[in-house]
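One protein chain is absent from this view; the other protein chains keep their places.
When the chains are written out, they are named A and B in that same order, and each has its own residue count from 1.
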Amino acid sequence: MANQNILLIEDDGIARIAAEKCIQCGTCSASCPLNRYMDYTPRQIVALVREGLVEEALKTKTIWLCSTCYLCAVRCPAKINIGEFMTALKRFALKNGYSNSLLYPKLMKTYVEYVNKYGRVSEPRLMVSFSLKTNPLKLLKMLPISIRLLKNGELSISLEKVQNLEEIKF
Amino acid sequence: MDNRIGVYICHCGLNISSTVDVQKLTEFAQGLEGVVVARNYPYMCSDPGQELIKKDIKEHGLTNVVVASCSPTMHGPTFQRVCEEAGLNPYMFQMVNIREHVSWVTDDVEKATEKAKLLVAAAVNRVKFHEPLGKIHVPLTQSVLIVGGGITGIETALKLANSGKKVYLVEKEPSIGGRMAQLEKTFPTLDCASCILTPKMVDVASNPNITILAYSEVKEVSGYIGNYKVKVVKKPRHVDESKCIGCGLCATKCPSKVPDEFNMGLSFRKAIYLLFPQAIPRKYTIDREHCFYFTKGICRVCERFCPTRAINFEQKPEEIILEVGAIILSTGYDIFDPSVIKRYGYGVYKNVYTGLEVERLTSASGPTNGRVILRDGRTPSTIVVIHCVGSRDENYHVYCSRVCCMYAMKLAHLIKERVPNSTVYELYIDIRAHGKGYEEFYRRVQEEGVIFIRGKAAEITEAENGKLIVVFEDTLLGRVQQIEADMVVLATALEARKDVKELARLFNIPVDKDGFFLEKHPKLAPVSTVNRGVFVAGACQGPKDIPDSVAQGAAAAAEALALLSQGSVEAEPVIAEVNKNLCSGCRICVSVCPYNAAVFDRETKTASVQDVLCQGCGTCVASCPSGARTLRQRGFTDRQILAEIEAILPKKLVTIEKAIAEA
Partner (left out) sequence: MDTAERRLNGKHLSFYPGCSCSKNGTARRYGSSSIAVLKALGIEVSEINDWNCCGSNLYRIIDERGSYFLGARNLSKALEMGLPEILILCPACFLSLNRTLTEISRNTNLKNEIAKKYRVLGGPAVSRLRIRHIIDFLVNDVGEEDVKNRVVKRLEGLKVAAYYGCQITRPYGYFDDPEFPTSLERLISWIGGQPIESNLKTKCCGGMLMLTNEEEVLNVIESILRSYVKSGAECIVTACPLCHLNLEIGRARLSGRVGLDENFPIIYFTQLIGLSFNIPVEELGLGKDDVGRITEKVRLTATVKGV
């Protein structure tokens, strides 16, 4: 039980999502567009965390499958924002060294590196560098679509950048 | 006379003493000017606690008593009585709330104790200026008004009438009976609702002590406890009640068809109608909104066929003035409208029903004569009942509606009974079967083959073949599932009536956060209200089943009897009074008094306050331009209030002065 509060108040003092009042109704699980692929249902993640089995929750596939679409959040009868809860768990997992082998954290890291370096992201570049890091083969698969997008003017490889980069160091 | 004050500090078990240092507080009180004795005790309100005070009053010759404990709402009168019994005028007493105002709002012992000290000091200072007041006696009218003729109102009326009181039963619909009249069978015993309700309705109609004012509404209430004057308006039925014999010939001939509200719109009635076959009074009513004569100016067919010439298109609303000593509200509840939960598709998918609609479908006298069939005439084979629709949901009602689990299971039983080969699922979050025989009923329905699944439906969609797809998580399996159903039944919440705020204003009582009438105390005064002559009973006080409603009805009847049997009633002397010598006769107080208690005397050209009418609200006192000595509030004089403020402020004032000086 001891770990539970770590999820409620983080060290930066920003208030977290209180999930204590969940009534375990399963509305969130049954609403989730990705529920079929999850190893635990969203409701079970809440139950795990409440019972202090935080580590088990952090190791699930579920938290990385949440796309933060907030359908659960607007339906939950206890008004718990499960999407945000999942976001907090993702952050907590990363901080504590869980799940780093998954693709998602790699994507985020690539993203954050880009933003910190240029202040903006150039999506095509992001995708390319992410794919190079993870699965270069995929780039080939994407080629037909990319060509079409290029033709339509949807792909541009020019770099977007903030002029005053000093202002985004904090 | 020198004040000899006793101060009594209550621990309230640990409620106060775990946060307020009661020992320190007692020592502090002991040191206050005028205090002769200060004590603390675990439960001041207990018998030994009360004895302690009485003994001190006598032995120390106390002139004033201060009790620091809980809210005066509950025990203020208790301690006043203690003073009285020991020979002290009860108004020489002051109560300090160091529980709700101190110990329950903080965990900080030091700050709590400091605040308690200030409040006690203020009370001690104030009580020095108290003066003995005498109670006022008011006579009581020996009759009762009951508003709402559902099962609660009916039971209450019968109890009171049988004990010899005159009862007026006001019902806004054309018939009494309420929601229970719409039910088929009642859980957990499955008695037929009409079979137990109808005889009661007949008893009401035949009881000489009861006057039924159906199709009527209360418009105005004036007066005070024991002496209310109530204006009731009887809406025109356009059928002369004294002539109508209830033959129904008019309705068979009437050309205007209207969706039948009693059958939840699942069938049609005529513009001239009886609410339901067993209606009491058995008098037909013309629904003006749908009558061709009233909307288009032609028809009058009913008039031609009525054998007793009872139809009267000219009938006007009728005003009736009632004089009663007590009022009981039993206005019941409304059904939550589930169409606001769009993802359930109620009102869009025709095979999604509410519980009350299915109640009518299963009723032998209902639109299908008790056959469970869909709107297109098919018999459903897979039925899903969804619990907690609009209840236990912060987006709608946080509370549990208490009866829906049970009625959902009752409907499952009835559906199984009418469609034996059907598969019935109950999607529940928790089964709340709290009453006598209720858990047994749950077991019984399980044994009958109803399938219970723990999980709330997330959404309902309609497939191309017209089947309803219900998606949910079976939370005990941890798996998201779906059921293809022919029919979905929503166990909708019970909610407060739409017009509850107006009623509350009319009768001058508060409503709770959910809109139900607020009782005086949830445990110890469940049918009383802060307005002493007004009582509440049944589902208007909160969601309730029939056994609980009836019990409350009986309780309200007993409360009303207890009040009326006193013959006269004591009124609080904490009211306003005018000093005639100083009154300039400006009449401002007369215009602001919400209770019409302030009146102007043409002869002396001064105002005065009628004791029994004044509620002590203080509005006039604040409005008097000639100041506090002219119009003052007994028990809340300027001197008393300033004394209280002085005891609290000085220290702060000193620091403010210091701060100014330093700056």
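What we mean here is this: a residue touches a chain if its C-beta (ideal position, glycine included) is under 8 Å from a C-beta of that chain, and two chains touch if they have at least 3 such contacts.
What you see is a predicted model; the values in this text were computed from it and never measured.
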Just checking the interface: what residues of chain A touch the absent partner chain? 10, 12-15, 33-34, 36-37, 64-65, 67-71, 73-75, 81, 83, 87, 90-91, 94, 102-104, 107-109, 111-112, 115, 119-124, 127, 130-131, 138, 144-145, 148-149, 152-156, 158-160, 162-164, 167-168, 170
Extract the touching residues of chain B with respect to the undisplayed chain. 342-343, 461
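What we mean here is this: only the chains that are shown with their structure count from here on.
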What is the distance in Å between the mean C-alpha positions of chain A and chain B? 49
Which chain A residues qualify as touching chain B in the complex? 23-27, 29-32, 35-36, 40-41, 43-44, 75, 77-79
Chain A-touching residues of chain B, taken from the complex the two chains share: 343, 388, 392-395, 429-430, 454-459, 471-475, 478-480
